[in-house]
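Here the complex is missing a single protein chain, while all its other protein chains stay put.
On to chain A.
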């Protein structure tokens, strides 16, 4: 079991780099695309609303594997046209196809999460901003978006983890991520322990990510913890320790 790790460990780590890279790039692209689309999705104009609805429904209602095959293999059917447009180099490469598919898929999920977040911002806050005479851009920048991301933050973390795990199917189109290397090593050695090492790698990545995300969330919502810390002191305590507290400060 450990012998396998000595022989193939570096390959699995190479795979981990590939997995992280795929996830990070596609989730970041999706992060940039999802916000404007979520705002457009909320507009009353059906010309904006319906195409986005269809897009979200399609990408959330079909398996990621089918989407990946549609982009990677499906583009082959239009090879002459794509070559003419000068896009064939992109669709020929499994790496770019995986990135494109994952980014489109993650955009659909993140868009729905952000839409929920935008909806959950209390209207009173927006009204308060309007009452102060804030223009629309400032309203979004100072009031709506910070609160939206704070609400959506845990769900966005979940989506990133789902993308990380879903990314394992990139191995099916010959990309050598953790799963790709694992399958290759298994086909050479027929040693199941390689699956256990792969499992360990995925568990470590997800656990570290969950911890980091929780720290970030705590930082984003620190104003709420501040209040909770204050409330813990009863009036009696507050008055009796007033002197000490002022000395400390």
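Please note the rule applied: a contact is a pair of C-beta atoms (placed from the backbone, for glycine too) under 8 Å apart; a residue touches a chain by one contact, two chains touch by 3 or more; residues count from 1.
Quick note on the criterion: contacts and distances are computed from a predicted model.
**Q** Any idea which of "Circularly permuted type 2 ATP-grasp protein", "STAS domain-containing protein", "Cation efflux system protein" or "ABC transporter permease subunit" UniProt assigns to the chain that's been left out?
**A** "ABC transporter permease subunit"
**Q** So which of A:13, A:32, A:66 or A:138 would be touching the chain we can't see?
**A** A:66
**Q** Tell me where the left-out chain touches chain A, residue by residue.
**A** 57-58, 60-67, 69-70, 73-78, 161, 164-169, 171-172, 179, 182-183, 186, 192, 195-196, 198-199, 202-203, 206-207
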